[in-house]
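With one protein chain held back, the other chains of the complex are shown just where they sit.
In order of appearance the chains are A and B, and numbering begins at 1 in each one.
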Amino acid sequence: MDNILQEIGMENYIYLSVILFCIGVFGVLYRRNAIIMFMSIEIMLNAVNLLFVAFSTYHQDAQGQVFVFFSMAVAAAEVAVGLAILVSIFRNLNSIDIDNLKNLKG
Amino acid sequence: MNVSFILILLLFGAIATYFAGDQLAKKVALVFSLASVAGSIYIFNQHMAGIDTNFRENWISNPNLFIALKVDGLSVAMLLLTTALTSIILFSSFGNQYNNSKNFYALVMFMSFAMVGTFLSADAFLYYIFWELSLIPIYFIALLWGNGDAEERKKAIIKFFIYTLAGSLFMLVAFIYLFQKAGSLLIGDLYAIHLSGQEQFWIFLALFLAYAIKIPIVPFHSWQANTYQKAPAAGTMLLSGIMLKMGLYSVIRWQLPIAPVAAKMYMDVFIGLSVAGVIYGSVVALKQKNIKKLLAYSSLAHVGLIAAGAYTLTLDGLRGAVLQMIAHGFVVVGLFFAAEVIERRFNTQEISEMGGIRIQDNKFASMFMIVMLASVALPSTFNFIGEFTLLYSLYNANIWFAILAGTTIILGAVYMLKMFQHVMLGEAGAKVFKAVTTQETIVFVVIIAVLLFFGLYPKPINDLITPALQEIVTKINRQ
């Protein structure tokens, strides 16, 4: 395990996860399709998970990996609920473009 | 028996009035308010006999709050004023037909309850509740039974409501801060805490905002004229006769003794502001074309003088203020009632549409004239006693204050006589002025009797209020 970190270098994991996170952020900001936004959110989530795992190894502490399992489980549940909402929105509005979802207007 | 029974009586009166139905409502309200007058006189007698009628009960243990009612000369004087004026106002409105009169009279009674509560409370929290409570009935009275265009009225009344409410919030902030310091909001505890000059200044200012809007002191007066004009006569009388006295009373009871250092330090500023109000109100009144607005501005001038006297922090000033509060209460109710009597017949408030009334009804002209002369403080009326004492106290503060505030003697005569001339004198116009009814006459006679009697013999009121004010002056001068 140490080798992996030595070979590739801790900073590269961080770079990768930052890049992944940013991809997620820009995806959320630029795309109007709710499903794609959803996927972007998942990417952000996984970027954080990657960081967790990397640091868990770095610190020789399993807690981070335990946390990631939790996080993945919660994310799965969230996806289930979120997709269900999207399906019902699609049934109502015949679209999942978020620009059409303005009922929350104050 | 302690003083709380008057509050219970008034609250019960409000409920009973509501359930009495439209036909009986006004009579029930009058009976209860007369009973409260009798109760006030009883309390007055007990107080003069030295019997303690204070009331104090634990209310909320954490935070540490009480239902505490304080009976001293000052609060008894205000109690008498409120109950007596409420009865007069109720009786004066008998000549009007109100829709849903049970609601109307119940609200008047409820208002009286809240105002009496404000005057009696000795715990700042209770006081604050009563203070705000009194705003609710007058809001509905003015909004639902007022006159003029409904939209305009709504605008004026809502302005009044929000304005006074906003001012009161500063008072609440001040009280919360004081609670942090004192651990209780009982008035005695608030007097006892030591505050730095800086703290006193902010407390004083916060309270000042609340009271200056209520009184009102220039430039916080912009709600007044329109509200007075739009409200029904009874509402205007309640506002000008009693409600604005809440502000003045609170200055004497709460503001000055809690923050005496600030009061002393900025004395000239606040007297100056009040005196400016005297002149400003008088000058603006000169050109008013609406009789109720004119009276509103004259009231602004008069209360400015009262506030100026209170801010001199002397016994003379405070005594003059209280005397004038009572005198002004009666006189302003009389004046607004006169305007109402005319409005009942001519259906207008515009001075230019009046005239030639004296030739048709001499009795009304004479009564109106006496009340008007009292309001310009002719010697031998009650208002002269108050005005003389106030101006004398102002003189002791600074001769220029007395001279500037004294212009009200001249300007008051100018706008009042001008108004009287155009409203009452001259040839009879096309409009017929039906002679005043017995019921209207009684209202005037009672008011005139009070004004003349205490104008010649103010000693009873003096004896009542002087010890209480002496105590407050001692509190103000504590180190």
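The working rule: a residue touches a chain if its C-beta (ideal position, glycine included) is under 8 Å from a C-beta of that chain, and two chains touch if they have at least 3 such contacts.
Everything that follows uses one rule, which is that contacts and distances are computed from a predicted model.
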Notebook entry, point to check: UniProt names the one chain left off this complex as which of "Xanthine dehydrogenase family protein molybdopterin-binding subunit", "NADH-quinone oxidoreductase subunit L", "Electron transport protein YccM" or "ABC transporter permease"?
Noted result: "NADH-quinone oxidoreductase subunit L"
Next item on the list: Check each of B:Ile51, B:Leu169, B:Val269 or B:Ile410 against the chain that is not shown and name the one that touches it.
Entry: B:Ile410
Check: In the complete assembly, which of B:Pro63, B:Pro379 or B:Pro467 touches the absent chain?
Finding: B:Pro379
Checklist line | Hidden partner interface residues of chain A, rising order | finding: 25, 28-29, 32, 98-99, 101-106
Checklist line | Residues in chain B touching the chain absent from view | finding: 159, 162-163, 218-219, 221-223, 280, 283-284, 286-288, 314-316, 319, 356, 358-359, 362, 366, 373, 378-380, 385, 388-389, 391-392, 395-396, 399, 402-403, 406-407, 409-410, 413-414, 417-418, 421, 425-427, 456-459, 462, 466
